[in-house]
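Next up is a structure, given as structure tokens.
Every protein chain but one is kept in place in this view of the complex.
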Amino acid sequence: MARMKFICDVERCIECNACVTACKNEHEVPWGINRRRVITVNDGQMGEKSVSVACMHCTDAPCMAVCPVNCFYKTEDGVVLHDKDICIGCGYCSYACPFDAPQFPNSAGKAPGESATDFFVARGKMDKCTYCAGGPEENGSEAEFEKYGRNRLAEGKLPLCAEMCSTKALLAGDAPVIVAIHEHRIEQRGYGDTRWGWDMAYGRAENEGADKT
Amino acid sequence: MSMLQNFLRLMLAVCMMTMVTVGYAEEAVPPADGMSSATPFAQEEGRTAGVKSDTQRQAESGAAGVTQSRIRDAGVFQQTQGHDWRVLRNGPVTFYGGWLLMVTPALMLAFYLIFGPLKVHSAPAGREIRRFSRKEQVVHWSAAGSFVILALTGIIILFGKHVLIPVIGHDAFSWVAIIGKNIHNIVGPFFAVAVLAMFITFVRDNLFKAIDLQWLLNVHLVVTGKKHVPSYKYNIGEKAWFWGGVSFLGLIVSASGLVLDFPTFEQTRQTMQIANTVHGIGALLFIAAGLGHIYMGTLGAEGAFKAMKTGMVDETWAKEHHELWYEEMKDKA
Amino acid sequence: MRAFHVTFLLAALLAGCGEYRQSVTYEDGGYQGKKDTRMWDSERFMHDPSVWKQMVNERTQHQNEYVRTEPQE
Partner (left out) sequence: MLLKKKSSVAAGPAPQAESGTSAWLGNTMDRRTFLKRSGLTAGAGVALSQLPFNMIGKASANPASPGGKIEIKRTVCTHCSVGCSVNAVVQNGIWIRQEPAFDSPINLGAHCAKGASVREHGHGDRRLKYPMKMVDGKYQRISWEQALDEISAKLLKLREESGPDSVYWIGSSKHSNEQSYLMRKFVSFWGSNNVDHQARICHSTTVSGVANTWGYGAMTNSYNDIHNSKVMLFVGSNAAEAHPVAMMHVLHAKEKGAKMIVVDPRFTRTAAHAHQFVRLRPGTDIPFVWGVLWHIFQNGWEDKQFINDRVYGMDEIRKEVANWTPDKVEDVTGIPEAEIYQVARTLHENRPGTVIWCMGITQHTVGNANTRALCILELALGNVGVSGGGTNIFRGHDNVQGATDVGPNPESLPGYYGLNEGAWKHWCTVWGVDYEWVKSRYVSKDLMEKPGITVSRWIDGVLEKNEHIDQGPNLRAAIYWGMAANSQTRGAEMKKAMEKLDLLVVIDPYPAAAAVMHDRKDNTYLLPAATQFETYGSCTASNRSLQWREKVIEPLFESRPDHTLMYAFAKKFGFEKELTKNIKVNKDAQGWDEPDIEDMLREINRGTWTIGYSGQSPERLKLHMKYAHTFDVSTLKATEGPCAGDYYGLPWPCWGTPEMKHPGSPNLYDVTVPVAEGGMGFRANFGVERDGVSLLAEDSVTVKGSELEGGYPEFDHVLLKKLGWWSDLTEAEKLAAEGKNWKTDLSGGIIRVAIKHGCAPFGNAKARAVVWNFPDPVPLHREPLYTKRRDLIDKYPTHKDMKSFWRLPTLYESVQQANKDAASDYPIILTSGRLVEYEGGGEETRSNPWLAELQQEMFCEVNPADAVKQGVANNDFIWVETPAKVRIKVRALLTERVSPGLAFMPYHFGGWWEGHDLIDKYPEGAAPYVRGEAVNTATTYGYDSVTMMQETKVTLCRFERA
């Protein structure tokens, strides 16, 4: 089966925030929720690099492991999804997540224009990147859209953030395919791997983080 | 905030060191499903695998960058502590906590079956004296009630998915958990206040006295009812519960609980992880100790429950259990 | 010290019994919530995973501008 992953090529990312906006656009994500964000290190200095970060759909997903109600599940394509009907908004997934992917509604109707700083206060249902694969509702249904956003994978499309990336820095798709694309670039450049977050997300086998006794 | 944070960190460090000393240092364990963990994505690796980019290295060092996102911690690339927290919580905390909660009642049951309850040896005098004031009763039962509620709902959050999901199913458990979580969150601050009231109300009589030492030296005889050591209002066992349970664990659990309950003060995820671990360990110990207290207050010692229920004790009971206090009361009268 | 080792071993064994699968995949029954329809389970892909996968993989190439700048003849 396919194994869906993200690669963000730091040699190409220019921190244009297209991925962030594309996500907002496609899923009608409200103000204050950032399913994806761009981080820049060494800002303003030589060696400045930017990375687009969202849920990486880890192999051994910590969020799944710590969820008290097992609201997470993983599709056969490696996409980590969750059921908002089951979620109790405890916030444990956000403690465990390496990438700060789980998001919580800030408070009653955070208005556009207000700054969003609380990562969960009301602790409503958790929201995160779905790899544009919706949730357990019927694929492409209105209910699915309302709770999780669009289901592009079921349309044979890939996450919009990657598809709209201004410099094609963000790659999404079946791992061998995007790795090949990335490898080709490295070959062109003639220097190092610029993949990011892979060890953390995919370096552990499933259950590796389970009890070690 | 920082003082509390430091304190919590210290607590975690202590806990971690304890774990390590009993052999819980994180080790590489071959994964259960037989996949080689060294190359989980071998076929996708490509030629350049293993060569880490600078950004990757920076990310692993926990470095934070700048971002336009305003969510908390947004500048952090990737945090490794989440994994440690997960291992700790899903591993030792859940496992030993679970056993603790099963073993403690079992021990008490065994104790009960073997030794039976502490009896009042002489016949009741028929005259009652007031052991607990109205105020003390209210404070105690507030704390006790909220303790039980918090313990039950807390147990649901930690163990529910292993115990309840297989029984009542996924959807129903979600109902239970959401209601439980909200009750836990609402009752929590109430409990913290009750604990504080407990402390203020009961601290005077729980100060250590010389006689306590004697009690301590004969503890094995006392608990099995073979010897009687006079004490003031509270004996050393009760004082241990007061200081170790109500005061110390109560403080730990309340403080860490409040950190978790009000995530509105710029707590980072790391703070929350530490608070959660401390809260879990503290609460489990507290529950275990609380079970002991409940045992002693109900089945374990005849007349004890009535004392807190009505506030009154029989003179004989007072004389046998708390002789010095009885004397005091008599003098006062 | 020997007693400690025995105790520890016993504890470890017991812990082994307590181990459970943490990563829930929705085909193995661990996740008991709603079943999610597979991505390919629609008329569009003739309910065939390979059709879906091929389509998605072809679409992935849109993210590779080399396909357009260095067309393979």
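Each chain gets a letter, A, B and C, in the order it is written, and its residues are counted from 1.
Convention: contacts are C-beta pairs under 8 Å (C-beta built on N, C-alpha and C of every residue); 3 or more make two chains touch, one makes a residue touch a chain.
Worth saying up front: this structure is predicted, and the values here are computed from it rather than measured.
All shown chains touched by the missing chain in the whole complex, by label: A, B, C. Residue A:Leu160 is the one among A:Leu160, A:Val179 or A:Ala205 that touches the chain missing from this view.
For the chain missing from the display, the contacting residue among B:Ser61, B:Thr80, B:Thr224 or B:Thr264 is B:Thr264, taking the whole complex into account.
Within chain A, the residues in touch with the undisplayed chain are 11-12, 14-22, 24-33, 43-46, 48-50, 84-86, 88-89, 105-109, 111-118, 121-125, 127, 142-143, 145-150, 157, 160, 163-168, 185, 188-189. Mapped onto chain C, the footprint of the missing chain covers residues 62, 65, 68-69. In the full complex, chain B contacts the hidden chain through residues 68-70, 72, 171, 174-175, 178, 182, 185-186, 261-262, 264-266.
The rule we apply is simple: only the chains that are shown with their structure count from here on.
Here the spacing of chain A and chain C, counted between their Cα centres, is 15 Å. In chain A, the residues that reach two or more other chains under the touch definition are 65, 70-71, 85-86, 206-207, 209-211, 213. In chain C, the positions touching at least two other chains are 12, 15, 18-22, 31-33.
Remark: chain A residues 3, 5, 10, 17, 20, 32-34, 37-43, 47, 49-51, 53, 59, 62, 65-71, 85-92, 94-100, 103, 115-121, 175-176, 179-180, 182-183, 186, 192-200, 202-213 touch chain B in the complex.
Listing the residues of chain B that touch chain A in their complex gives 24, 26-27, 29, 31-33, 35-37, 40-41, 43-56, 58-60, 63-80, 82-83, 85-87, 89-91, 94-95, 157-158, 160-161, 165, 170-171, 173-174, 177-178, 181, 263-264, 269, 272-273, 276. Against chain C, in their complex, chain A makes its touches with residues 1-2, 60-61, 64-65, 70-77, 81, 83, 85-86, 133, 135-139, 151, 153-158, 162-163, 165, 168, 171-174, 177-178, 181, 184, 206-207, 209-211, 213.
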